[in-house]
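Missing here is one protein chain; the remaining ones are kept as they sit in the complex.
Chain lettering (A, B and C) follows the sequence in which the chains are written, and residue indices restart at 1 in each chain.
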Amino acid sequence: MFEFLNQPEVIKTIVTLGAMSLFFVGLFGLLTRKHIVKVFISIAIMESAIFLLFIGLSFNREKVAPIIDATQTQVATMNDPIPQAMILTAIVIGMAVLALGVSFAIEYYKLTGKTEIDTMNEMRF
Amino acid sequence: MNIKRDIPTATLSGFALSAVLVLTLITILLQYLPLSQQRVGDALLVLNEKEGVANVVTTVVVYFRGFDTLGEIAVLFIASLGVGLMLQPNTECRLKAESNFMLQTASTLLFPLILLFGIYVMVYGHLSPGGGFQGGVIIASGVLLLLISHKNFEVPHTVIVAFETVAGVSYVLIGFMGLLLLDTFLGNFIPHDIANMGMLLSGGVIPLIYIIVGIKVGSEMSGIVQNLMQRSDDV
Amino acid sequence: MEFSLYGLSDIVLSLKVTALANFFALLIVLSTLTVLFIAPNYRLKRSFYLLFTLLVASLFLIVYAHDYLLFFIGWEVMSISTYFLLSFTLSKEALHKYILFAMASALSLFVAILLLYSTQHSFLYEDAKQSYLAMSDGVQQLFTLFMLIAIFIKLGTIGFHYWLVDAYEESHNLFTPFLSAMLSKMGLYALILFVANITQATYVLAVMGLLTTIIATFKAIEQESIKRLLAYSSIAQLGYIVTVLSVADGMGGALYHALIHTLVKLLLFINIAGVIYVTQKEKLSDLGGLIYKLPQSFVFLLIGIIVLAGMPPLGGFASKFMIYTALLDAKYLLLLAGVMFSSASAFIYVYKLIYGIYLGHPTHKNLEEVKEVPWTFLAPQYLLASLLVIIGTFPGLVIPYINRILGELNLTLLSFETIQTLITSYAQYNGFVVMGAFGGIFVLVLMMFMLLRSKAKKPKNRFDIAYCAEEPNEATHLHYGYSMGQELKRVGLIHLIAKNSSKYFYDFLAKQMQYFSEVVRKIYSGNLLLNFNIAVLFLIILLLWSLK
Partner (left out) sequence: MSSTLFIALPLLFGFATPLLSRLGKNALAYTSVLMQLSLLGLALSLLLAHSSTTVELISIAAPLGISFVLSTASLLMVLLFTLLMTLFSLYYLFQRRANAYANESKFFTLLNMLLAASIGLVLSSDIFNIYVFFEIAGISAYILSAYSKTALALESGLKYLLTGAVASIFLLFAIVLIYLHVGSLNLAVIAEQFQLLPYNVKLLISLLLLIGFGFKVEVFPLNFWVTDVYQGSTSLVNALFSGIVVKAYLFVFFHILYLFLPQGEFTLFLLYLGGVSMLVAEVAGLRQTNLKRLFAYSSLGQVALIFVAFAMQNIQAVQAAFFIVIAHSLAKFMLFLALASLEKTEQNMHIDRLKQIDSPFLMVMMFLAMLSLLGIPLFVGFVGKFLLLKSLAVEGMLTLLVMVVVASFIEAIYYFKLMGYMLHKGTRSEKVEVSLGEKMIFVSLGLSLLLLGVFPMSIAGFLQNAAEVLLDQTAYITLLVGG
């Protein structure tokens, strides 16, 4: 019944639409939310959207995971390992930046009691 | 039902901007994205045979794109340093209440299992899905479990620092060994016979590096989690 | 001497000894030596001399450069070293004013020479004409605009003189002679190069020159500060030169007047430097009656003002004579009338100058105790004054040198017979005879004065004004010269000139700039939401703009 979903074109469309709607959510949050934690969440959502887009689009349904074992020795039928490696790296980096940002925000809040980015104006310019 | 509310202009404009951008992106992506493509990854799949590692993703992460991973470790290292700098351990900001006995016992029992699982994932990173990052994060989650269940639990700072220092230094040193022996940084200088593929001791330097990565990620994540935990009360 | 700069083969630079360069180099040497003569009277920091040396070096670079790049480098170094030299005495505002104009001048010169380079890829003077002709009309006008702005600022032409007067007034007394005699001459040198090498922007120069002479002359009349008065006088004198450069055969007169003006301004500024040195007063209304105390200085100032006013028999007359005949020759009668008008008006301020300082009554008590200025001040004045007298007697003396320059620039030569006579196409005069006649009259008058002087009543103190039915005291303005020239403001034109000032324009400009800056500054308020929104908007605009 849902056979048509297996077509590459359809998968591509679904992945793109899904990832981009996630991206939209993140971008909307980034552009409108003021609370610092919400901004961080928005950034995280945008990053995830890109991860999903990448993994979803570079994944070929007809191929298998790139792990060689007794049953799978044919490299031609394996999926591209690079996107996975890249996203692994990117996730860790994103996480690290987020953790650092949150620690900045905590310390800033302790000093000034402010949580909204539009009220961060300690500098008199 | 009156759902009409005052929506700030900033929200509206933000909505409009993000909607327009995303719609444009979708149009371009849907129109032009290629379905299949000759990629560099396919070449790497072929090359992987030489290294005798079953999990090709591991080869790519640790070996073919080893410098990315080194950089990523550096990012994590700096971030944990930064978090440590910002939220310096303060013993007064701890959990206020002691958690109940069942939680304490269960987590004490679970922790060795989690540790073991983490180490397994780490050590078998070149054979099965998983690896240093995943294993390290699993270990850190075990530490987190202990942190939220035990009021006075603390991984000594010096232990964390020792682990991450030793791991970081040995990563770069292994890279230099490769440079000396094989004339390429991070070269696979330990014998790696293809016949051994699938065995625990295979792949030469790759599993070694992934274990180092695991130790480093585990200690750094534990450090970050611990630092954030210890500050979390007074916010 | 040709060489390339920066290891870049496409930039050919050259230094060349030409007659024109030698002429200006001679002026530099003269000014430097005379100025350094009076230096021992002042306690100056070592850095002053260092900067002064740098300044002189840059002047030589300007003069001997044979391409516009080296010229520009010299120009910038001159502006900056002058800045630091001025910083010893100038107030913050005046200093800022000076450097802004100097930078504007340097940067417009920079643009101009780059425009010149853009067509023929050469900075050399020889190629300048061709480069200019290769430009399109719009670029030609742009080039002329930038070049003339650069030159006019340095010359202090009216409208661009805002910095100059303050800088002269507040500069160190040692440095003022040099400022007036040399630095403004560099503007003149640039203008001569421009006119000779590239194009003669006739109408612009004529209008600017005439306006400058007339307005600056009347501005000078109303000044009370000696150095301000002389600053305006400098502007007016350079105005003559700008005017005469606008006509075809004006170069000879311009060079002649440049020489005379250098000598006379050195003389005058050193003279008043001496007066200020012994009296510590800088305003005309604070001085007076110094003729008996400083007789030698008086004589030099007298010589100076005779030259400045362009009266026979001294050198000033010769140069004015050449300017007038050049204008007459070119049938620019309106210009001639204007220049003569302003030249005649100059009598007022030169009289004000000599009266205010040396004649009349001493306004202050301590003026009665001053002594003649030290010999270090007098020695350079002897030299300069005798030069001026010699040129007045033998006006043809410098003609061969000027002819050499004119020949080099491919201009028509001046006629020359003997060194006593000055010959122009309209008239000629014998300087020796004129000097003899005037000298004879002068000796006669002097003798009469000496004879009658013994019969005149001598005042016992400075309040002893026998012919007044008043009893003056300390509060009374004894000095007749006080606010001299103010009454002229009743004349419509003079009132108009005195009332309006370029100050309003520049203040307005500065204020507008500040408002604008305040507005622009708002976007750097560090608001991240704004930044992100604008970034996305920027991306969207670019995307939609160029999407196919």
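To be clear about the criterion, a residue touches a chain if its C-beta (ideal position, glycine included) is under 8 Å from a C-beta of that chain, and two chains touch if they have at least 3 such contacts.
As the structure is a computational prediction, the values presented were derived from the model and not from experiment.
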| item | value |
| --- | --- |
| Chains on display which the left-out chain touches in the complete complex | A, B, C |
| Full-complex contact with the absent chain, from B:T9, B:Q31, B:N100 or B:N152 | B:Q31 |
| Selected from C:Q141, C:N366, C:S425 or C:Q514 as touching the chain missing from the view | C:Q514 |
| Chain not shown: contacting residue from B:G14, B:G52 or B:G168 | B:G168 |
| Interface with the undisplayed chain - residues on subunit B | 25, 28, 31-34, 37-41, 43-44, 47, 63-68, 70-72, 74-75, 77-79, 81-82, 84-86, 161-162, 164-165, 168-169, 171-173, 175-176, 178-179, 183-188 |
| For subunit A, residues in touch with the removed chain | 30, 36, 39, 43, 46-47, 50, 53-54, 57-58, 82-83, 86, 89-90, 93, 96-98, 100-101, 104-105, 107-108, 111-112, 117, 120, 122-125 |
| Residues of subunit C in contact with the chain not shown | 5-8, 11, 69, 72-73, 76-77, 80, 83-84, 87, 92, 95-96, 99-100, 103-104, 107-108, 110-111, 114-115, 117-118, 121, 139, 142, 513-514, 516-518, 520-521, 523-528, 530-532, 534-535, 538-539, 542-543, 546-548 |
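Everything that follows uses one rule, which is that only the chains that are shown with their structure count from here on.
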| item | value |
| --- | --- |
| Centroid spacing, where centroids are CA-atom means, of subunit B and subunit C in whole angstrom | 75 |
| Whole-Å separation of chain centres (CA-atom averages), subunit A against subunit B | 15 |
| Approximate Å spacing (C-alpha centroids) for the pair subunit A, subunit C | 71 |
| Residues of subunit A engaged with two or more neighbouring chains | 27, 31-32 |
| Contacts with 2+ other chains: residues of subunit C | 529, 533, 536 |
| Subunit A residues within the subunit B interface of the complex | 8-9, 12-13, 16-17, 20-21, 23-24, 27-28, 31-32, 53, 57-58, 60, 65-70, 75-76, 78, 80-86, 88-89, 92-93, 96-97, 99-100, 102-104, 106-107, 109-110 |
| Residues of subunit B that touch subunit A when the two form their complex | 10-11, 13-15, 17-19, 21-22, 25-26, 29-30, 33, 35-36, 39-42, 44-46, 48-49, 54-57, 59-61, 65, 68-69, 71-72, 75-76, 78-80, 82-83, 86-87, 128-129, 133, 197-198, 217, 224, 227-228, 231, 234-235 |
| Residues on subunit A engaged by subunit C in the complex (per definition of touch) | 27, 30-32, 34, 117-118, 120-121, 123, 125 |
